[in-house]
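For reference, the structure discussed in these notes is given below.
Here the complex is missing one protein chain, while the rest keep their positions.
Letters A and B name the chains as they come in the text, with residue numbers starting at 1 for each one.
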Amino acid sequence: MFETLLSPLRKLGHWVIEAIWRLGVISRFFVAILMNSGQSLLRFHLVIREMYFSGVLSLIIIVVSGLFVGMVLGLQGYTTLVRFGSADALGALVALSLLRELGPVLAALLFASRAGSAMTAEIGLMKATEQLDAMSVMAVNPIARVVAPRFWAGVLSMPILAALFNVMGIIGGYAVGVLMIGLDSGSYWSQMQANVDLHVDVVNGLIKSLFFGMAVTLIAVYEGFDATPTAAGVSAATTRTVVTSALVILALDFVLTAFMF
Amino acid sequence: MPNNSGSFCPIFLVIENSVSTDSFIEFRNVSFAYGERSILKNINLSIPYGRFVAIMGGSGSGKTTLLRLISGQVHPQQGEVIVGGRHVEKMSTRELFEHRRRMGMLFQFGALFTDLSVFDNVAFPIREHTHLPDSMVHDLVLMKLAAVGLRGTEHLMPAELSGGMSRRIALARAIALDPALMLYDEPFTGLDPISLGAIAHLIKKLSDALGTTSVMVTHDVQHSLNIVDYVYFVANGEIVAEGTPDEVRASSSPWVHQFVYGEADGPVHLAYPATTSLADDLGLGGAHV
Partner (left out) sequence: MKRSIIDLWVGIFVAIGLASIAFLSLKVANLTPQSADKSYALYAEFDNIGGLKVKAPVKAAGVLVGRVSSIELDRKNYMARVNLSIDSQYNFSQDTSAEILTAGLLGEQYVGLVQGGDPEDLKPGGRIALTSSALVLEQLIGKFMTSFAEGGAAKDDKQP
């Protein structure tokens, strides 16, 4: 009876210790990536190659999702604003929601599930098929050759994708607000321009996405590198990448928002 | 299980803790464990320059760990691993990379880089460790591919290769920098008999041509005995027998006999040593009443 009461508590304790332990390991891994980044930044074509896989191949999903999110914002924003007689402020509403929150967060979530999971699966499979071992036996550090280029490619791609997501969202809001509902095009843009501040809204949003990019790619490459080298292990690692990334993005978003705005 | 490690081991030349030795690879009282699980116990062996040695044993006997000790991927808890006159277990990361640069390793399933073409795979160690111009890298890669008989495949991706072909490409990659030491980890696993014969022949030819010292971990007895100079048998983390291929074939040791001729019954039993009897497990014995 006492045992049944204690066992969830014990599990919680284990879970907390495990989480702290993982945080320590992942921080050391991060330092290892930074220490081994010199080579990948000197041989920048390695990073460019990975940017193709993490950035270019994520373009479609970012463009389409951004457009739809903007359209939904336009529709929902209009029905709410029109009750207060401020439908003219739609442009400002769409732009501010996207720039400050939705753009960086949604782009990062999409990036985690599109590029992050692929990164984990790729590195995990390289480990399972002894490719990482082969590399280190060939006196090539896999962190420098495999992990660091992917990390930097992700960090560089993320703000680009977030900016594109914002633009597509604003265009989507325009399509619904102006072309469909028939608001004035001039007031859509002028309300936006009057309320959006370059530094506070645009730049801070992009800084957010830079942090998200670092967090997501760090989690993705770590989970891949740390995966149990079996089919089940790699698939579990891929799942963990998406779940952990999503949680970290949302938690980090709160912290960054509290600091920035 | 006969414990033959004492009587079969000729290396009792306990010189001082000096590193001068005429062997290329030397293990001195090496023990290794993953956590609590003991993998290797008190291993002593010595491999002279230019020799082709096979390490044989059943699955899970710790023979792959021997290779990982030589390449410095793992370090022993006890004892010394000396390669080319230097202690592997005492090397810094930089020295270890230096050590690995003079070493080639063929992995169990080739371990080709799946995101690189055949050409880029073979060129990989050359590009990473030398600053040769592209034209020279190109020529070197084609020479290595020709050496394994696969010139013309350079534009293929690893996914487009058969098992035997990718093993040979991996061999070409392993010898790309003309290593002084070649390690083979189960090079014959999962190959059809023709590919297997081709790989065995190729390994022999290349190691003769390059004059490398080679260590091969395998459980394929027949092909190995045809190409190696010396054999160590490992079981339960200990060296249980050793000798030249002819000695091994003629060995009177029941263990070696069982292994070489693949007999189901002998000193090695099929069943896992369970602590309870089957009847007890099934609840039929009634002994606990």
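Basically, a contact is a pair of C-beta atoms (placed from the backbone, for glycine too) under 8 Å apart; a residue touches a chain by one contact, two chains touch by 3 or more.
All values derive from a computational prediction rather than experimental measurement.
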Contacts of the hidden chain among displayed chains: A
From A:19, A:56 or A:179, residue that would touch the chain that is not displayed: A:56
Touch criterion as defined above, residue of A:33, A:73, A:99 or A:183 at the omitted chain: A:99
Of A:6, A:34 or A:48, the one touching the omitted chain in the full complex: A:48
Missing-partner contacts on chain A, residue numbers: 45, 48-49, 51-52, 55-56, 59, 84-86, 88-89, 95, 99, 157, 159-161, 163-164, 166-167, 170, 189, 192-198, 201-202, 206
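Basically, only the chains that are shown with their structure count from here on.
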Chain centre separation in whole Å, for chain B relative to chain A (CA means): 43
Touching residues (chain side chain A, partner chain B) in the complex: 122, 125-126, 129-131, 133-141, 145
Partner chain A, residues of chain B touching it in the complex: 71, 73, 96-101, 103, 105, 107-109, 111-115, 124-125, 128-129, 170, 183
